[in-house]
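Excluded from the complex is one protein chain; the other protein chains are retained at their positions.
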Amino acid sequence: MFAKSWVKGLTRFSFTEIFIPLIIVAGSSLWLSGRSTSLLLFIKFTLCYLMMVLSLQVFVGNSGVLSFGHGSFAMVGAFVSGLATAPLVIKQHAMSLSNLWQPLVDFKLNLGMSLLASAIAGGVFAALTGGFLMRLNGLAAGIATFALLGITYNILFNNNHIGPSNQALPGVSQFSSLTLPLVLVLLAMVLVYFYNLSRLGRTLRATREDNMASRGLGINIVRVRWMSFMFSGLLAGLAGAMYAHVGGAVQVQDYYLGFTFFTLAMLIVGGSASLWGAVLGTIVVSGVSQILLMWEQSTPVLGVTIHLPIGTRAIVIAGMLVVILLWRPNGISNGNEFKLPNFLSKIKVS
Amino acid sequence: MIQTILNALSLGGTYALASLGLGLVFGVMRLVNFAYSELITIAAYTLVMTNQLPIMVSFLFSVVVTSLAAVLMELLIYRRLRGAAPAIMLVASFGLSKLLQQVYELCFGALPRSASIAPWMSGELKFAGVSITNASLITAILTIVLLLAMRYLLNKTSFGIQLKAASADFRTARLLGVRANHLISLAFVMSGVLAAFVGAILVVGNPQVEPMFGMNMTILALVGIVIGGISSLPGSALGGFIVGVILSLLNTWLGNGRVYSYSWLFAAVFIILLVRPGGLLSKGQEMERV
Partner (left out) sequence: MQILEIEDLNSGYGKVDVLLDITFSMKAGQCFGIVGPNGVGKSTLLQTIAGAIKPKSGSIKLLGNEISGRNPEDIVRSGLALVPEGRQIFGGLTVMENLQLGLTGRADKKTSHQAIEHVAELFPVITTHSKQQAGLLSGGQQQQLAIARALITDPKVLLLDEPSLGLAPNIINNLFSNLKRILEAGTTLLIVEQRANLVTKFADEILILREGLIQDRLNKIDAQDENKLKKAYFGLGANE
């Protein structure tokens, strides 16, 4: 039965829908990152955000249930990965870690294994909490996910037995090049695309259209949502870990409201209903943000310099989100996957 | 001991006011207004910036500014989103909240602005061997008066009846002549006035105003309306009150563990939502409909 549904999903597969976004992400990452070290860092951070937005798309986009709680999976992923790769000296001597639980002091993995462990941690955390959260609908669900974020943050921020509490954990191993984060993101894109096409993804989208009707069709909404919540938690854990490995440090504040806002904004601006929306939203929001950041620092962008006061960037991003919600609630992609512009597809045919 | 109880009651009252402010707007348009936090913040900024004026003038000024901000918020943003999916409105209000925080940061800087507002407030009052601060006594009296006033307004005036009716069923209320635009604008004005009071109470206790000043209060007030029953106004107030009292008691009793009092509160939200998705005072599963 699984095989059958897989094939059924594949019948709607379109080569351009997945391949072009992959090329765009890979191409622009490689091209831009070669231009300067600051751009390389920007690309690395953007890839982390893209991973996070993909994670949100899997759940929010398909189920229609808003989640403010994914930051908690990213936090957990970052903590796991950070503690697994920070050197023993730091764990033993940093002031903020003097109360760290001994097994965590001894916990040691290499970069690859730590990424795997953080993805698993994110997935397991989502599985545990999803059992409660997935029973809720609409607004109650939105607020409960907010509560989840609040609890996770509150505990990690204050407890110095399981992490650096409100301090930064320094010395986390960093990605030596762009290759690993890029490959991870491209892989995740392929997975998410096929997940959206799969029977599970399509069933979940059906529940979004009509709660009652799908219940009538014998779909177990809680279970279907739960599965996608787990997959999404897994990606979020990975995103959190990647973020730690780009910055070389872990600090819980990095994954709280600002992070939640920024990644949700990317998803909504691009359009939550499709992979292309997630990719587009991340590119547009990060791109605009980076350009404004450079202008805030009076650095020319393609030869143009505009002197902006510090703080303009965040205002523009928030404003962009609000304006998109007012004028195009389905995002720039309008909920569609990537399509070649009409004239291009005609050229190909002829 | 008396001080503890009085603190708990006045904190409870403050949260009840904040929850009521959120609940009023939720009632008429099913919107959870995260940007309520920025209304509280602007009220506090106004008080700090107009500190040289007499306290009553400064406060009146802050009420005007805050309710004006609330009305503009409705007019420019939320009016266009009326009838949109609750998730869309939720994200929009989240975005608006961030937007205003950044605007405040640009205008007033990221560092706290402070001023000593009504220094006599921190004085103490002693009688029968117990001493309480002026501030907590005034807060307690103020919140009781305000809650009674709100009660009167909701139960005895035409506006209150319209508000309750519109919260239950806006469509039918309109068929009877309730003017949607007026009512929603008025609900925002009242929400703004309540935010001004909340902001004033907060700023007296902690005159360090920064762009995220109102955030904690708003998130916890939100917890309050979820606990109490999001579509019932008395429920909102009660829920807010419960949150304030519990938080105050947790802070006293948990000692060093008080840093986790938010976690306990949020955990309570989980459990209540699971058992009663519509909150403690709800009759049915009203959240489902939303």
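As written, the chain order gives the labels A and B, with residue 1 at the start of each chain.
Going forward, contacts are C-beta pairs under 8 Å (C-beta built on N, C-alpha and C of every residue); 3 or more make two chains touch, one makes a residue touch a chain.
Worth saying up front: this structure is predicted, and the values here are computed from it rather than measured.
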item: Chains in view that touch the one left out, judged over the entire complex; value: B
item: Touching the absent chain when the full complex is considered, from B:Val64, B:Ala180 or B:Leu274; value: B:Ala180
item: Hidden partner chain, touching residue among B:Thr4, B:Thr172 or B:Gln208; value: B:Thr172
item: Touch list for chain B against the chain that is not drawn; value: 158, 161-162, 164-165, 168-169, 171-180
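FYI, only the chains that are shown with their structure count from here on.
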item: Interchain centroid distance [CA atoms averaged], chain A/chain B, Å; value: 32
item: Touching residues on chain A, where the partner in the complex is chain B; value: 64-66, 68, 132, 135-140, 142-144, 146-148, 150-151, 154-155, 158, 257, 261, 264-265, 268, 309, 311-312, 314-315, 318-319, 321-322, 325-326, 329
item: Residues of chain B defined as touching chain A within the complex; value: 30, 32, 77, 80-81, 84, 86-88, 90-92, 94-96, 98-99, 102-103, 105-106, 215, 219, 222-223, 226, 230, 259-260, 262-263, 266-267, 269-270, 273-274, 277-278, 287-288, 290
